[in-house]
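A single protein chain has been omitted from the complex, and every remaining protein chain is retained in its original position.
Moving on to subunit A:
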């Protein structure tokens, strides 16, 4: 009972902003709701279990999802896992079970990370206001995820599906900057008005 109560009361940092969601004609920036997230560190050795449709030994900088849970491989021994808020304990159990016997650490970072979703035709252009990576279809296709920079903040950029929908994950105290940067970038990317 207690658990349900405190989870319902999560005060997300971007929820109190006067203008939580910005949108232009071809792009929208929307803070994500409360989610559970885990930082997974593991040594795969020989075996490579599969989580949420992603074999853990999938190439670095790829992301898999089963529609609810996503898992992004960010380094040789590092993954970021996200899922619905309510399923945190379940998810944690699932991961431990899948990794039974493998040296690993699973740390709850649900409150460390803040998610922002950016969607629309101009989404990549909005990121390129502050992210120097090539985000074209060939260089950053659906199924890509990477740790990178947005302006002066470190982010994880995730593109799980084919739609022009990107998830930014940043640390909580950087979220107002990242959100502000993306909002500003919407204006910068929309281009000129008619003469």
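Rule of thumb we're sticking to: contacts are C-beta pairs under 8 Å (C-beta built on N, C-alpha and C of every residue); 3 or more make two chains touch, one makes a residue touch a chain; residues count from 1.
Just so it is clear, contacts and distances are computed from a predicted model.
One chain of the complex is hidden; its UniProt record names it "Sarcosine oxidase subunit alpha family protein", one of "Aldehyde dehydrogenase (NAD+)", "Molybdate transport system ATP-binding protein", "N-methylglutamate synthase subunit B" or "Sarcosine oxidase subunit alpha family protein".
Of the candidate positions A:34, A:60, A:86 or A:165, contact with the unshown chain belongs to A:34.
Set against the missing chain, the residues A:47, A:103 or A:142 yield one that touches it, A:103. Within subunit A, the residues in touch with the undisplayed chain are 2, 5-6, 9-13, 16, 34, 39, 41-43, 77, 103-105, 107-112, 125, 128-134, 136, 139, 151-153, 171-174, 176-178, 180-181, 184-185, 187-195.
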